[in-house]
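The other protein chains are all here in position, but one chain of the complex has been omitted.
Going in written order, the chains are labelled A, B and C, and every chain counts its residues from 1.
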Amino acid sequence: MKKIKKILIANRGEIAVRIQRSAKEMGIETVAIFSDPDRTAPHVLYCDQSFPLNGVTSAETYLDIQKILEIAKKARVDAIHPGYGFLSEKEQFASAVNDAGLIFIGPKPETIGLLGSKTSARELLAKHKIPIVPGTTSPIKNLGDALKVAQSIGFPILIKAAGGGGGKGMRRVDTESDLGNTIERARNEARKAFGDDRIYIEKFIANPKHIEIQVLADTHGNIIHLGERECSVQRRHQKVVEESPSPVMTEELRNKMGATAVMIAKAAGYVNAGTVEFLVDDRKNFYFLEVNTRVQVEHPVTEMVYGIDIVKEQIRIAQGEKLSLAQNDVRPNGHAIECRISAEETDNDFLPSTGKITHFFPSEGPGVRHDSGARVGTEITMHYDPMIAKLIVHGRDRKEAIEKMSRALDEYKINGVKTTIPFCQFVMMHEEFINGTYTINFVEKNFRLSSVPLPHDAVVAIASSYLKHSAGNGTASGTNGMVSKTSKWKSSAFYE
Amino acid sequence: MKKIKKILIANRGEIAVRIQRSAKEMGIETVAIFSDPDRTAPHVLYCDQSFPLNGVTSAETYLDIQKILEIAKKARVDAIHPGYGFLSEKEQFASAVNDAGLIFIGPKPETIGLLGSKTSARELLAKHKIPIVPGTTSPIKNLGDALKVAQSIGFPILIKAAGGGGGKGMRRVDTESDLGNTIERARNEARKAFGDDRIYIEKFIANPKHIEIQVLADTHGNIIHLGERECSVQRRHQKVVEESPSPVMTEELRNKMGATAVMIAKAAGYVNAGTVEFLVDDRKNFYFLEVNTRVQVEHPVTEMVYGIDIVKEQIRIAQGEKLSLAQNDVRPNGHAIECRISAEETDNDFLPSTGKITHFFPSEGPGVRHDSGARVGTEITMHYDPMIAKLIVHGRDRKEAIEKMSRALDEYKINGVKTTIPFCQFVMMHEEFINGTYTINFVEKNFRLSSVPLPHDAVVAIASSYLKHSAGNGTASGTNGMVSKTSKWKSSAFYE
Amino acid sequence: MSNIILHIADHRVAIEDREEGLSVDGKLHDVNIHKVTEGEYSILIEGKSYHLFFHTWNTCLHAVIDNRVFEIKRHSLRDQLAERFLKTADDHSKAVTFRAPMPGLVTKIIRQVDLQVHEGEGILVVEAMKMENEIKTSKSGIIKKIFVREKQAVEKGDPLFTIE
Partner (left out) sequence: MSNIILHIADHRVAIEDREEGLSVDGKLHDVNIHKVTEGEYSILIEGKSYHLFFHTWNTCLHAVIDNRVFEIKRHSLRDQLAERFLKTADDHSKAVTFRAPMPGLVTKIIRQVDLQVHEGEGILVVEAMKMENEIKTSKSGIIKKIFVREKQAVEKGDPLFTIE
């Protein structure tokens, strides 16, 4: 067993900060890497050491294996934590880390290869007779190929990236005529996100819930699961709100899905933390979706309900320790919800919102956790993922958790970019979320541009502070002179 | 049972913000009150409504019962939460609130009177044969009176305010010659803090721990306790670091102290949340100190270990609900530590530090809770208590909690006032704290002005950024020209 | 300060800062405003507490209140006259230019100049933050001009195409 003393965190944003926290608590030194725009980002400020990647785009920085390994060597780390996204699910990266004599904090490279390609994962599952969603078991080659599959399983279908998750490269296709265009765009997105443009096709299941099981596996053959997370609130196939437990979960279903997840992990020779994703239909049949071979964005809800620090467990497993718990020691306690705070225009089809954060007052207080990768002064650019922070709450029960999240969302104050907070507020107040019946079609079915009128008092507040603001600034910039007809926003672009 | 719909919070700072949070989660409207310097304080920004007290000093604002009741009437609230400090333990205030037809969220006025005066509390306890620290059972009248008591129980003695807690008005006296002066200063302090200059005398117990029991009592005669908090790390007789459970606690001692606390609450006809404070000597004998008839500053450590929101319980009890738990449902889970972040000069005898907060980046992440009454732009003045915020962590066990607190203290960044953070960091690293043997003499015995040398790299960091800073500002203010011999700080004042 | 007209999202309000208080659409309000930090205000209206921020996006001032964002436009008498003139001019040429809603890279031009397109149809694709965003027209008509080409980087507000 080799004690890890120093970790390079091959990531940025909130997950780099979050990994640094656990490492520091364990007495482990941390090394940050940063692109040019990230020179003064929180992960650079917090880590013990920070080294430049000299570049701007992901490709020339956080995706550059060579640069990262050179820094790892220079800083004399003994392990690398990949976080999520970027290189976290690249078999080649895990191999290169091992070849450099360093510990990769994650599964073995071959496991990443096996499960990371969703087609080989589907083959493995089929071999073990675990139910999967109908579709291709190998990447599609061309449009003809795709058309044949689509016709055989019937529209609507889903196009998905074989090389990674997170909704990147995922597209729904309803008609044959859209197939060609959509495949092309999905390939482009997948290539940019994962450096891998292979895609595959799945039957689109009508009203499923997205429920996933967290597993932990050590190098001694022990595997446990930490219950489920429900992540059905998605826009653009990306999760926005997650919770644990799922409101539709029963003890029996949890045991069944948990056992299936553990069986899949065993079949794949899995080591470290991983997540097995399922679709669950309205009769509680569950279908395997994919395995995410890294820490998930939404892992905090599990941490808060089970009282376990998943990143610390990852590090302990990586240094050869046995799991500190058996399956019987693991008991859920209360209820947790996470909302992703992303720089997006909720009122404009979730388009990315860029800008500099001028004011930032995240929520605090009892039962509130905030994992952030941004702060006052942070410039949100078009180069990286729009997620700024995660707001997580824990309550004694689901009702208290929803009340707490509503309070925390109201309390959250940020200025300089638009965010998904209004959307999350909408979710917390929606009957389908409150009664727990929501599915992955929640957004499409329910979310409309807010038509809640501005209360009269708010109009008075804006008008009166406008007077003071423009007096204080001489004239308020960009607001004087003619009323232009050019700037009313529309759903996808603004017109003049 | 009357559902409370709107609460006036008769307080300021972090506790006003914290009460607002629980009320909001329960769907209850909140009304803030504010002094002139607090016009843009967080509690004013967060509450639904805010009304001015028109004044600066505590006496003309947060202690003015008449003004507060007028606002309560104007805002049509149905209850008042007093927080801690200010009017929270004034029988007269609780009576006035009830007389105005409003609910006082706390014990009955007569219970506050009985227990709030520590002398009548001591009489009650003596009657029930509960061990108390030797001393006076009634306030001392004059110096001769005091001298007689002091001689009979022997120096050193403690002078304490009869009208309130929190270390205000508390003074140790070692010799007869200091007695007169010290009594006078204690009276002054007590008068200013509580509007009540009565003091009493207690035997000074040599190396005790300060351990207190949280109790909850409803209006239906149900009383439970939520275990203990240890608060032995004190400077100037005020708590700085608190934890739950106490590292010396045993199941047996907890049951015994808990039963005693419940017995005291019963004897006093107690309703709502309260805290029974004890001194525990090195043979685990415990002596009653006092009952605090309000929410404590350090209540969050209990909340985190027992998963109960004490302020919500206070509100539920106040509207006539039964306790939602029985004693057997109450189980501690993990370990919590709180550090009070106060604007004080750790390197200068904890003298108050005033100024405007220019940068504020409190710690975040897994297991970290931050309850704050300040933010960027807040001016810390001499008018109110120097406590800015509370940092609370929860870990699976005491070891993890200490590691987490150390991390969180390192991460905490504040500029504009000096704080107690360096002191708290000292505590987390000290052997006596780590092994749990610390007593209320911890600070006196162990804390010395830090002589940790500035690392060479830090010198380089300061020097290099100084160059950039002074270049950016033309010349750095107040640092050019002659080196003055006038400004080197000494332990209590600086000399020229 | 004389009477001014503000457009706050869809609301048109006449405000006047009088000695007796703030008049909004002729009604007096007891308003207490304090600046908290630059661009941040605390407003008490008959006790009700509002916490408000200002931010300029794309040269337009916006107010951020309760996490909702509203555009603010000021409107003087001269503006009204000018607007009336522009409206008349506009009635003749109904061309609408669509602009980039965020900075990004144009990865694909889907429809070409002179084509007839319908409301909701995708005209081109802009990639930002790793997502491909299809930019749709909210107006049916003929594509008169496309201002960008594939692989071109665009800033927020840059013109993309004109539909007439």
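The rule we apply is simple: a contact is a pair of C-beta atoms (placed from the backbone, for glycine too) under 8 Å apart; a residue touches a chain by one contact, two chains touch by 3 or more.
Small disclaimer: the values here were computed from a predicted structure and weren't measured.
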item: Among shown chains, those touching the left-out chain; value: A, B
item: Selected residue (touches chain absent from view) among A:10, A:32, A:241 or A:310; value: A:32
item: Contact residue for the chain not shown (choose from B:290, B:385 or B:400); value: B:385
item: Contact partner of the left-out chain, one of B:21, B:225, B:398 or B:418; value: B:418
item: Hidden partner chain, residues of chain B it touches; value: 58, 168, 181, 185, 188-189, 192-193, 236, 345, 347-348, 351-355, 358-359, 382-386, 409-410, 412-416, 418-419, 421-422, 425, 450, 454, 457-470, 472, 476-485, 487-496
item: Contact set of chain A toward the excluded chain (per top definition); value: 31-32, 39-40, 44-52, 74-75, 376-377
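Here is the rule we go by: only the chains that are shown with their structure count from here on.
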item: Greatest separation from chain A - chain, by CA centre; value: B
item: Whole-Å separation of chain centres (CA-atom averages), chain A against chain C; value: 31
item: Distance from the mean Cα position of chain B to that of chain A, given in whole angstrom; value: 40
item: Per-residue overlap in chain B, given as positions that touch at least 2 other chains; value: 46, 376
item: Sites on chain C at which at least two other chains make contact; value: 37, 48, 51
